[in-house]
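Can you read through this structure? Questions will come right after.
Only one protein chain is missing; all other protein chains are in place.
Up next is chain A:
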Amino acid sequence: MAMMMSSRHCFKVKWKSLTLLMEHGIHADHSAATFSIENEDHTLANAVRFTLNQDPRISFTGYSIPHPSDARVNIRVQTTGDPARDVLKDACQNLMGMCQHVRDTFDKAVVDFKRSKVVDAMDVEH
């Protein structure tokens, strides 16, 4: 009796989680590598590139999306000697730290704003 109609044709729902596909580099030299990450885009790659660039151990870093229809980014990390993997991990850690601080500061600003509104409303009443 009931006729089924999907309001979209393709059915893809599950939030895809990030996977590290591979790390390209030379075995003997850990200071340069390309990390190929699936299911991520400019959102993460550009933010990580920023934190990587802020690290003084970096000699070069950049990212690319090899093909727009592949959900994949390549992040290139070249360092002055430290293992590229460690520097990338530190960059992630720094980005997380920044996010936490953004969240705390933002929440505080919202609370402050709401409080000042309440005070304003009381001033109007009296």
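Keep this in mind: contacts are C-beta pairs under 8 Å (C-beta built on N, C-alpha and C of every residue); 3 or more make two chains touch, one makes a residue touch a chain; residues count from 1.
Note that contacts and distances are computed from a predicted model.
**Student:** Choose one: "DNA-directed RNA polymerases I and III subunit RPAC1", "Rad1-domain-containing protein", "Autophagy protein 16" or "Signal peptidase complex subunit 1". The correct choice is the protein name in UniProt for the chain not shown.
**Tutor:** Options "DNA-directed RNA polymerases I and III subunit RPAC1", "Rad1-domain-containing protein", "Autophagy protein 16" or "Signal peptidase complex subunit 1" narrow down to "DNA-directed RNA polymerases I and III subunit RPAC1" for the missing chain.
**Student:** Touching the left-out chain: which of A:D29, A:D107 or A:D120?
**Tutor:** Here the residue in touch with the unshown chain is A:D107.
**Student:** Using the document's contact rule, name the residues of chain A that touch the chain not shown here.
**Tutor:** 1-8, 11-15, 17-20, 35, 37, 40, 42-44, 46-50, 53-56, 58, 85, 88-89, 92-103, 105-110, 112-114, 117
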